[in-house]
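The structure under discussion is supplied below as structure tokens; questions concerning it will follow.
Of the protein chains in this complex, all but one are displayed in their positions.
Now for chain A:
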């Protein structure tokens, strides 16, 4: 053993001190970049923190948190967020699963199809949103043009400035952008299923749907759970799509919780309230994150 190694493996520091030394820089980086901002935000949520009054920052305790219960816009943003998350997660999963099943077939051109399918997911979010803004344009948008051309609509539709359509449009863009990732993840899972399972099922007389129900879905369960949890976490934090399309309008119709927080912080300059709302979102995403980590642990131990 060389002298340096002997020093690092000093019995006083413990037999395994080398790994800690190696991991320390990353831990420090994470503490600075992740833990400190979180701690700061939590701290800010207990103070007034109205930026337009610098130097005046009284402690308010849980006032911001309690006020949210009576804030109709906060409640509205929670409802919108729940709708947005549930519908987009489910639809991305369903479309992704169908796509994965198709891409798993050994047919001509499937290689090219697998490459093309990734494009929506690979495109930058803001670029996608700006393109859809043009496509949904009332006067010059391609959607109104095509729908009118086939006679589905007689007059152009105000996709983005209609309070009943604005949220479905945002969901559509989210689903269009997100299903390829689901498809790729599930495809990887499908390719891990041994074909002997299907052969055995076929011998037992199971048709396609029974094989799907009793072989494919159960085997895909770990991947499915992973996909669901990650989609939930990402969609709860989603900001760019809804913001670029409509900034939470018209009249709060697409005001996702992240937009509520953004406007509280940067337009109203009320950092205390924004921090409190951010902490609540953090708690919800942590619940899903802990569930995800526990799932990973269980999958590891099952192996």
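Rule of thumb we're sticking to: a contact is a pair of C-beta atoms (placed from the backbone, for glycine too) under 8 Å apart; a residue touches a chain by one contact, two chains touch by 3 or more; residues count from 1.
Here, contacts and distances are computed from a predicted model.
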Which of "Choline kinase", "Aspartyl/glutamyl-tRNA(Asn/Gln) amidotransferase subunit C", "L-serine deaminase" or "ABC transporter substrate-binding protein" matches, in UniProt, the chain that is not displayed: "ABC transporter substrate-binding protein"
Which of A:120, A:156 or A:222 contacts the chain that the document leaves out: A:156
Which of A:133, A:147, A:225 or A:299 contacts the chain that the document leaves out: A:133
Selected from A:18, A:31, A:51 or A:290 as touching the chain missing from the view: A:51
Residue numbers in chain A that touch the chain omitted from display: 51-55, 133, 137-139, 156, 158, 160-163, 246-252, 262-263, 266-270
